[in-house]
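This report concerns only the one structure given below.
Of the protein chains in this complex, one is absent; all others appear in place.
We just call them A, B and C in the order they show up, numbering each chain from 1.
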Amino acid sequence: MKENESVSESHIAQWRADFPILRTSTQSGKPLVYLDSAATSQKPQAVLDALTQFYASENANVHRGIYGLSELATDAYESSRRTIAEFIGSCYPDQLVLTHGATEAINMVAASYVATVCKPGDEILLTVMEHHANIVPWQMLAEEKELIIRYVPLDESGALDLEAYAKLLSDKTCMVAFTHVSNVLGTINPVKTMTEMAHAVGAKVLIDGAQACPQIAVDVSLIDCDFYVASAHKCYAPSGVGLLYGRPDLLEMMRPYQTGGSMIETVEFERSTFLPPPMRFEAGTPAIAETIAWAAAFRYLQSLDLDAVRLHKLNLQRLLHDRLQGFPKLKIHGHAEKKVPVVSFTHEVIHPHDLATILDSEGVAVRAGHHCAMPLHRYLDVPATTRASLSFYNDATDIDALVKGLEIAEELFA
Amino acid sequence: MKENESVSESHIAQWRADFPILRTSTQSGKPLVYLDSAATSQKPQAVLDALTQFYASENANVHRGIYGLSELATDAYESSRRTIAEFIGSCYPDQLVLTHGATEAINMVAASYVATVCKPGDEILLTVMEHHANIVPWQMLAEEKELIIRYVPLDESGALDLEAYAKLLSDKTCMVAFTHVSNVLGTINPVKTMTEMAHAVGAKVLIDGAQACPQIAVDVSLIDCDFYVASAHKCYAPSGVGLLYGRPDLLEMMRPYQTGGSMIETVEFERSTFLPPPMRFEAGTPAIAETIAWAAAFRYLQSLDLDAVRLHKLNLQRLLHDRLQGFPKLKIHGHAEKKVPVVSFTHEVIHPHDLATILDSEGVAVRAGHHCAMPLHRYLDVPATTRASLSFYNDATDIDALVKGLEIAEELFA
Amino acid sequence: MTNLQALYQQVILDHGRNPRHFSQPEHAQIDQVCFNPLCGDKIHVYCDYAVDRKTFQALSFTGDGCAISVASASLMMVALQKKDSAYFYEAFDYLKRLLAGEAVDLSTIDAFSAPEDIANMRRIQVIAGVKNFPMRVKCATCAWHTMAAVVEGGSEPIKTE
Partner (left out) sequence: MTNLQALYQQVILDHGRNPRHFSQPEHAQIDQVCFNPLCGDKIHVYCDYAVDRKTFQALSFTGDGCAISVASASLMMVALQKKDSAYFYEAFDYLKRLLAGEAVDLSTIDAFSAPEDIANMRRIQVIAGVKNFPMRVKCATCAWHTMAAVVEGGSEPIKTE
């Protein structure tokens, strides 16, 4: 399919039909217009079915039983690990640690890797567009280990300033951690180039893929990063599960994070020994059904016409920008050349919370606030923004509803 | 209802009907006889419905949105916290931290509480019947902080030796951590007395309720312990969620564990400040649907005739012991006076794995191995045991199937 | 009048846009801040007491916030000038009853007998439109909680969620 071509209505209608919640109405009686996919995605029927099917016919604990049901569950769980690994381009499932979310994965790398290799005075390089999950764990570590945190600034468009990035990198940089896609600006960062640049000074790279995985194709082998994290609940799958991809030599040298059952080799009264990765980092009973449902979400995505999905999202993004630009009092933050359909904006007169309430009364679910990116808002010098974030299950009528809500708001506040 | 009275067949049939998986057959074509509830419980239809309903009509991220759907989700999540808190007798929902499992909860207390209050040479008192989840985190901490771990031994019956416990307690003891119910022996420990004794020497108490919550009534206010942990997946609810109850003054002084979104108050480029408990300990997007489904599991349990459930389990436990005692070559480990229907045994001739395979061919799912309690097996001087663990959805025919499988095994190995 | 119109009545829009007593004094005896970590809003209340240590001598506020929180703060400011803490509690109690959906008869409250008091409280009535928007109630009460902290002499920042 070529750019500017449109995607057939029936395609879009089918995608929407796959998501049961899109058939519901809000308290105001209006049909739900869900524009908050960056906070959490909706779930297709295929994922609900995977959950129900597992619990109704395959449920058992994994890695521990000899009986058939436990074997089935273990196979389903481990083959889900393979599916998830494949989806992000990890060549070997052993490089894929299943965590409880992107947040846990970042905390794990900070505690089990960086804490053991950094020296006082070493630098951690972040960017001003990071989510709190990719800031606070590093601040805690920096305080404990006397590290210095630096932040890569933005250019006018809301893209990272790569010249500044180059200058901030030095042989003192032990870790560079940045988001693949901004949850506020929608910017897609040049992660491969940034990784190369970091590696050139000997730094390791962690990429926060929480917003990228649901929106764009991810290939960790191609990016060649050291660590990559993501959350299932943003990828059309259940809450309670996430991933950490790690380079095998790094995972191998990392000390355990949480400890307990499943990650041990032997436990004696005096001491214990641990399994190799990824098991070493998966203490306790994992989120079994949720992981299996995550693989089902990936299979569902793969069953779609991916070119059509891509094109549809591009069209949505353009339409969204175009329509919003029709409001002179509205300022969009983030015009990077490469971005996903996530748009945050402020209004000269109307506060984001008031806007969100008025939109809600029209059935339109948008987020207002700092979107877990207070430093970015400080940097942009706005206390809060309103964010509309779209997925492939949205369509032009959703954008119409947003625009209508904005008109009502401006009328009310006129 | 009085002891020895039996529970009506229709009651039991109704309970069984509530669990869809109990209508399935195993690969061998035999109906599933699930005797591995101590590893993970099966889930009633009410829990599957709660999951599906949430995802199909209420799904949104929590604590972050102004729009109606997010408010619904937040209300459902926070009212689930109240339900779960009530269920374990915690007076205030603020004392209930939602974790990803019992394992994470124990790791959290070790890292965020004990690590900050203990001094080199302080002692941590465990028992020989602990699950790896309640051993390994303490070993790691002990190594880091130069603490000493001691273990309370058992008496002949498989109960804790309380005299030895009294002698092991001293003003050096900073933490006592023990299980409420043993996952191998089935023993119910006298947690209230043990807590009092620990408090008398100034030690804090963590109770591992992973096996207790699904089996017996738990009241943390009555026990008066400092910390209590459990896992949803053993309580007829989904995987991926668990709880940490903590005394409010202790939670208040605890430093954050994982950091990121949702647990912060402000994030600036230089530093961050944190919310009060329980939010301080809940970084990132929580297991929203799973928590809501856990509350549904508790409501389901409360809808049952609890006296009948209690009596039925007592009857099952007696029947199980009686029938197993009919095999002279079989040795039951654990005859404590107070126990739940969990029985581990060894056979003079047949190895636990062979037994599990043979039982599996009869549709009977039992666990063979060390059940994440290697030290206990070392202590009992057996490399492995076979464990049958029952819940209220089991019945006498399940025990018949187990007995028949044992007979087949003995015949084969005769 | 729809719920939305009831929420954004002219009084709210007016006070939201042109808040009264909106200024930061050079020196204030008390500077109390209310912060909502979930949305980033922040409201400072500044207060000096008269020599009697009871009457609010100078009372003003600054801050970033939505129309509801700014208007509510502004209406509170107007109502509390030269009043004391007892009067504040009466007013806060009145607001809470309104937010709980009660139809309060102003003439039954002794504290509000002067025509000016009654006019102020009538205006405060419009804040009750927020009761149909539970997620916004915290916006409406933010300044009031801060004022309570001022009166109680606390110095810790106040948080609402």
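Criterion: a contact is a pair of C-beta atoms (placed from the backbone, for glycine too) under 8 Å apart; a residue touches a chain by one contact, two chains touch by 3 or more.
Because the structure is predicted, anything quoted here is derived from the model rather than measured.
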| item | value |
| --- | --- |
| Chains still shown that are in contact with the chain withheld from the display | A, B |
| Which residue of B:63, B:280 or B:370 touches the chain not shown here | B:370 |
| Residue among A:250, A:275 or A:301 that touches the chain left out of view | A:275 |
| Chain not shown, touching residues in subunit B | 349-354, 357-358, 361, 368-370, 374, 377, 383-384, 412-413 |
| Contact set of subunit A toward the excluded chain (per top definition) | 63-67, 70-71, 264-266, 275 |
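In this section, only the chains that are shown with their structure count from here on.
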| item | value |
| --- | --- |
| Length of the line joining the C-alpha centres of subunit B and subunit C, rounded to whole Å | 49 |
| Whole-Å gap between the CA centroids of subunit A and subunit C | 39 |
| Junction residues of subunit A, two or more chains touched | 353, 357, 368-369, 374 |
| Sites on subunit C at which at least two other chains make contact | 38-39, 135-136 |
